[in-house]
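Every protein chain but one is kept in place in this view of the complex.
Naming follows writing order (A and B), and every chain is counted from residue 1.
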Amino acid sequence: MAIKASFLLAFFLLFAGTLARQQQHQQQQQLNQCQINRINALEPYDSIQAEAGVTEFWEPDNQQFRCAGVEFIRHRIQPGGLLLPSYVNTPLMSFTEQGRGIQGVVLPGCPETYESGSEQQFSDPSKRRGQRVQDRHQKVQNLNQGDVATIPAGAAHWIYNDGNTELVVVVFFDAQNNANQLDANHRRFFLAGNPQAQSQQQQGQWQPGSHQEQPGRHQQPGRQQEQPGRHQEQPYGNAGNIFNGFDVEFLVEAFNVDKETAEKLQGQRDQRGHIVKVQQGLQIIRPPQSRQEEEREQRGHGNGFEETICSLKLKENIDNPSHVDFVNPQAGRISNLNNDKFPILRRLQLSAARGELYPNAIQSPRWMLNAHNLLYVTHGSLRVQIVNNQGESVFNDELRKGQVVVIPQNFASIKRASQEGAKWISFRTNDDAITENLAGRVSAIRSLPVDVVANAYQVSREDAQKLKYNQQQTALFSPSSSRGKGWGVLGLNTLD
Amino acid sequence: MAIKASFLLAFFLLFAGTLARQQQHQQQQQLNQCQINRINALEPYDSIQAEAGVTEFWEPDNQQFRCAGVEFIRHRIQPGGLLLPSYVNTPLMSFTEQGRGIQGVVLPGCPETYESGSEQQFSDPSKRRGQRVQDRHQKVQNLNQGDVATIPAGAAHWIYNDGNTELVVVVFFDAQNNANQLDANHRRFFLAGNPQAQSQQQQGQWQPGSHQEQPGRHQQPGRQQEQPGRHQEQPYGNAGNIFNGFDVEFLVEAFNVDKETAEKLQGQRDQRGHIVKVQQGLQIIRPPQSRQEEEREQRGHGNGFEETICSLKLKENIDNPSHVDFVNPQAGRISNLNNDKFPILRRLQLSAARGELYPNAIQSPRWMLNAHNLLYVTHGSLRVQIVNNQGESVFNDELRKGQVVVIPQNFASIKRASQEGAKWISFRTNDDAITENLAGRVSAIRSLPVDVVANAYQVSREDAQKLKYNQQQTALFSPSSSRGKGWGVLGLNTLD
Partner (left out) sequence: MAIKASFLLAFFLLFAGTLARQQQHQQQQQLNQCQINRINALEPYDSIQAEAGVTEFWEPDNQQFRCAGVEFIRHRIQPGGLLLPSYVNTPLMSFTEQGRGIQGVVLPGCPETYESGSEQQFSDPSKRRGQRVQDRHQKVQNLNQGDVATIPAGAAHWIYNDGNTELVVVVFFDAQNNANQLDANHRRFFLAGNPQAQSQQQQGQWQPGSHQEQPGRHQQPGRQQEQPGRHQEQPYGNAGNIFNGFDVEFLVEAFNVDKETAEKLQGQRDQRGHIVKVQQGLQIIRPPQSRQEEEREQRGHGNGFEETICSLKLKENIDNPSHVDFVNPQAGRISNLNNDKFPILRRLQLSAARGELYPNAIQSPRWMLNAHNLLYVTHGSLRVQIVNNQGESVFNDELRKGQVVVIPQNFASIKRASQEGAKWISFRTNDDAITENLAGRVSAIRSLPVDVVANAYQVSREDAQKLKYNQQQTALFSPSSSRGKGWGVLGLNTLD
């Protein structure tokens, strides 16, 4: 098996690497980081290849991310790949865009309830080679397409792709969250792996060209103007997983193992990167794949009284039809996951929404009262317009599959699907994000007295009533809608 | 009717315009913005004239505002004037200093409970010209002198002056509030109106002189030293209400109206400014003006169980005698509106107080444990002294009607009314702001053991007892007080 070079160091740099940003740029951002005149549709600006997958990074210093205090990455894990255990200093939400996997989240003090009592509990019994391996560990969860999973700040977690296709997981970090007491940069602490490998691989088969100074990173051109000098000053020296920073003799004593095994913890010879290929498949005890059984199993832990972190569900499938909040058969659908439907969100102060617009349908112009909103397109494409407090259009572009924009708190926006329609996932920095629509059946314009509308917009009362009542759909509007039907002065049957 | 030029652009600039502050000034403020050696009594430094009123601005970059993270403005709305619907990125509290009006607050998801069922519900039936206009909208509230009204961050609101005198409303913004996730600058997003008008009016009848570069703004001299370069770099280009940033074709579709009406939403030809003159009076359904009925009406929405934002009262008259907490017939009175009396404050983490000192009376020296305190004088004048942590007097001046000072958290202060007495309103950045008096019946000095007082101040036990017990009044002290009565060693009948 060919082992590709992989470069955790670059990984660390991306997570921690805001050290050398230009001073002048920093200062302006600090006090006016939401003075936004231009937002761009963003794709990953950098990536780190590992043995069994790749992680792609959106530029954390882009103004729209800095304003919202959020960061965004995408893991692509090959079948049989394991994203090594790690934790970060912010709460995070992920969305499984494609594929299936198993995720483990290590919660301090929670019991190791998954126990190998019988053979059929193993995920892949055929691979156990007749040898009886007993084990006990904390519960793990299946990841399926459409799952929104949450990880509290500082909780270690890992992901294993047990499917046959690439597992694609996008991850949203809220660095401004109260749970992060470090500075507003997203940092990942690995429990395993070794970034020092890259020094041995620099001349190797991988990345021989102009990227020598940053092996392992695939950089998109033209995205660097905001962080000159950033890469040059990164620490290349003593980097690795957290065990690497301890003396091996301490580890020998703490784990009560021999020196050779303790050195394995530090993984200084590991050259696989942060996503490794599992040999012979991962044998673990896992929940049943059937959703019904899974639901029952997960709920069994809570009794409604002791809502400890151990009994809380950490994931919820946002594509589950029961979560749909708005449906318009001619226009699309919206599902929200807020603190009500997904209680862990109350602790994390985050929420998510899944949107779908059918071809050429429109989402009502609107703003979010109390949250930033990061939009990631999963299917098709849509036109998005975003407006700042000066009435300026700061974004007016096609947003395509795989692209991201951040709509800052209170900025107004409108979406129209392309010919092919569009689906997206959005992440919000509030567990009860509140939206106000500007048009439609439930909207600001309907809340205003007709005379306020008439005087504010200098229109007749008749036209004011049209502005209030002509759009009879809610939130999502079909392409041609009821245009042309026309509402007269007394068109108030809409009241009934 | 003469239409005055009005200049929403300048309005935007004041709300959003901290972009060009000098870098060096910024940085020092940032980390030590509460290292205050000098506070000044502040009056508006700028104003924006509109068709039917004017808004005056206190300088947001003044150190006392920056330290507290608050901003302050005053609307003066002429009879028949309508402050156009808008929302801001911070929670706000207003105080109606003079006049009466109607305020609408648009809360997402709340029902449109005000419905035109019969003629007498209209505020001004004489103006309906016999035409039957039906309407339905969210509840609106009367604004009367003494009302403290609150608006959650991001909630759209408008004010209409339906009285015969100028309506004067001062507004306090808490930019450091958790509900604001943008940077610490107060931004207003208008739903209607058009700042671009000013380019057509520059040579007109209004403001022809030296203010060409900032038409619509009346600037006080000598207030600019803290923000050189600020105005020059403001964007003049594509500014307007939020609809202005959307393509008109999108608006046509979203509102299902014709292009002409959609263009009215953008208001690009509107030259009236942010406060407009309502033609023929505003016909809306409104609550009864009698306080008693109004109270009953407002309480009807809540049942004590479901305290949704829709059922919460958003205003409270702080001059209502039932709110008085301290009365001293010889000295004055204090009314507090905290989270207990006014539950919405718990969500907004703000509170207010109304104070009155009779001529020459004194308020106990004191400090606030957990809040900044902005003071705005509504009647008369008073002498205020403010002391920082180094025991330095940072303010020792007369504070007159219409002036503002911010007393930062923990800074000590004392007030003495002038010969004419004084009334003020104060706004606090905590929903349960706690004050510790230094003198009087309930005070820090009384809480200390007499021997601690004697040793701390190097006085005899007798004098220590005088310090503790000579001032028998609470919080507010009459001018001559009980001075000269003298308390001896055994003056402990105060204990009973």
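One rule holds for everything that comes next: a residue touches a chain if its C-beta (ideal position, glycine included) is under 8 Å from a C-beta of that chain, and two chains touch if they have at least 3 such contacts.
Only a predicted model underlies this, so the values are computations on that prediction, with no experimental measurement involved.
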Pick from B:Gln98, B:Asn320 or B:Asn410: which residue touches the chain that isn't shown? B:Asn410
Among B:Ile242, B:Met368 or B:Val405, which one touches the chain that has been omitted from the display? B:Met368
What is the set of subunit B residues that contact the non-displayed chain in the whole complex? 24, 27-28, 30-35, 37, 67-69, 176, 362, 364-365, 367-372, 385-394, 396, 408-410, 412, 414, 416, 429-430, 434-440, 442, 444-452, 455-459, 461, 463, 465-467, 470-472, 477, 479, 481-483, 485, 489-490, 492, 495
In the complete complex, which positions of subunit A touch the hidden chain? 12, 15-16, 18-19, 21, 23, 26-27, 30, 82, 84-85, 87-89, 104, 106-110, 112, 114-115, 133-138, 140, 152-156, 158, 160, 179-185, 187-193, 195, 235, 237-247, 250-257, 261, 264-265, 267, 270, 276, 278-279, 282-285
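As a convention for this text, only the chains that are shown with their structure count from here on.
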Cα centroid separation, subunit A vs subunit B, in Å, comes to 39
